[in-house]
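Take a look at the structure below.
One protein chain omitted, others in place.
All chains are identified by letter, namely A and B, in their written order; residue positions are counted from 1 within each chain.
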Amino acid sequence: MGKAVKIALAGEGGQGVQSVAQIIAEAANEEGREVLYIPNFGVEQRGGVSVAFLQIGTDPIGSPKFQKADIVVALSDRAVIRTRQYVDEKTTFVYDTSIEGVEEELPKNAGRILGIPAIEISKNELNPRVFNIIIMGAVIKATEVVSENEARAAIEKKLGYKFEKNPELRELNFKAISRGMELVEKAR
Amino acid sequence: MAEKPIQGEKRVFMTGNEVVAWAALAAKAEIMYGYPITPQNEIMHYWTRLAPKFGKRFLQTEDELSAGFTTLGGVLAGRKAFTATAGPGNTLMQEPMSMAEMMRIPSVVIIQQRGGPSTATVIYSQQEVTMTTYGGNGEGLRVVYSTANHQELFDYTIKAFNTAWKYRFPTFVLGDGYQAKMRESLTIYDPEEKGLEFVPTETFLGKAPVNGVKQPVHLRNTYNTEEELYEVITRYMEEYLKVAPEIIEHREFSCEDADIVVVSHGVVSRAAKVAVQELREEGLKIGYFRPVTLRPFPAEELKKVAARAKTLLLVESAFGQMAKLVKDAIFGSTVALENLFKPGVGITSEEIVVRVKEIEKGALAK
Partner (left out) sequence: MTMIPQMPKSWRLESKPHKFCPGCGHGLVLKALGEAIDELGIQDKVVFGADIGCSLLAWDFFNVDTVQTHHGRTTPVVTGVKRANPDVICIAYMGDGGGYAIGSQHLVNAAARNERITAILVNNCNYAMTGGQMAPTTLPGMKTETTPYGRDVRESGYPTQGPEMVAAITREGSYVARGTVANLKQLKGFLKKALQNQMDGNGFSFVEALSTCPTNWRTNAKDTWAFVEKEMTKFFNVGELKNPAAKEGE
């Protein structure tokens, strides 16, 4: 019986964590997989760490939250600290290398730790606004929950109306996915 | 005439709150009364956006007392009216719902449980079981459905209207903050195309004259003597007990030869299902029992299971609220009771597996 892949994505509000999780969720759902996505939510409207919990599998998902993740992606120093509780020896912990002074905070008990320069790539190579799409590429490469094509289709569905007005955006987003996938490939 | 909100059936991927709004539309609910409280706000957000398209109405009231009483008003006017709330709002809802119990008003309320007591968390719990099943100053003459997934949230919100209008007890759909905010897939459909018949509403107040003659009604919830009240309540209770078998729903599997039966409800039952399936694959004799109606509780069904099992493991995100219903239901049984109580916190299948194995070990040690 296939166990669901458990993904935790965390970052500061505005880094696009929930959008990425939702796009991956919809991509996997389109492919007929069992998907359950839930954002964290508390009283503050703004300012806390944004965490997305995503589970993708073949059987109906047991519970909306999980204790330990298969993959954690942390995009800020607060996110690294916040997501340590989801890490055990089976977890792949992905973080952005531009986070200052983060090395001491990384969970030593993680199975694998991958540092990827997503923020840097988005600033210098692509565009800061597709930073979270690079992350999306990284997640799908690390988990293999959906294929690159399925991810492209999901982005097309969500942002297609923007691409109509500005076709370059499509290229940019698709490139961001590929780039994210490459970063994980390299970091392994 | 406004078109139907759902034509045929459609596979969708949405949050639980959105599911509730669509289900109410599918059930032909006409008016929603509501007040903001997390985590059920989006039910109102979706309803207010969709309402004008389908000729539906909405009122945001000044608080939950009003949301409850205005809902009763809408129902008394012969319309399918509903409201939704959570936590402290549910506490306030008890006053209007007591009136619904006394006056047999077929109200429908969706509850998305959050941490309690008081403001606690806006997130999740199963701590409103006691209140939703037996709240107010009455005898719990209510129907409560505890849903575990979005398909059920859709199905049972539609069913709630039929149950309420058929049996005339205030009816509740008991969800929680996780179900409200999570996204998963389900099939939404037009109930009538699936052969589901809607129980017709009845107008209590404001009925038009018939053949030019108006028969006024006088509805009361006050009685003068103890004996009058006793007669009314006894009559209600007899009726409730008589129709309970038609309303009661539960799910169970692998209980026939089970040593330990995991008893849970709502979203926790999903984790229990996975846990029991895994344990069975490992060769352990574990069973699964899930009340779908918490009120009326599937007592006879659970008594049968309790008679065969050695232990019932009661698992809930509360400190024994479902457990109290269980104990009441199986009184006299000698089955051992074990708990996994996590008030306000989600429970995973891994935790249930660990707990079952603990109990097994303890049993072997004896």
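Quick notes on this one:
The definition used in the following text is that a contact is a pair of C-beta atoms (placed from the backbone, for glycine too) under 8 Å apart; a residue touches a chain by one contact, two chains touch by 3 or more.
Everything quoted here is computed from the prediction, not taken from an experiment.
Note on the undisplayed chain: of the listed residues B:9, B:63, B:257 or B:358, the one touching it is B:63. Contact with the omitted chain, checked across B:119, B:187 or B:203, is made by B:119.
Hidden from this view is one chain, which touches subunit A at 43-47.
Touch with the hidden chain on the side of subunit B covers residues 34-38, 41-42, 44-45, 48-49, 52, 58-60, 62-64, 88, 118-119.
Throughout what follows, only the chains that are shown with their structure count from here on.
A separation of 35 Å divides the Cα centre of subunit A from that of subunit B.
The residues of subunit B lying in touch with subunit A in their complex are 13, 38-39, 121-123, 149, 177-179, 181-185, 267-268, 270-271, 273-275, 277-278, 281, 346-351.
Those residues of subunit A whose C-beta lies close enough to touch subunit B in the complex are 1, 22, 25-26, 29, 34-39, 41-43, 59-67.
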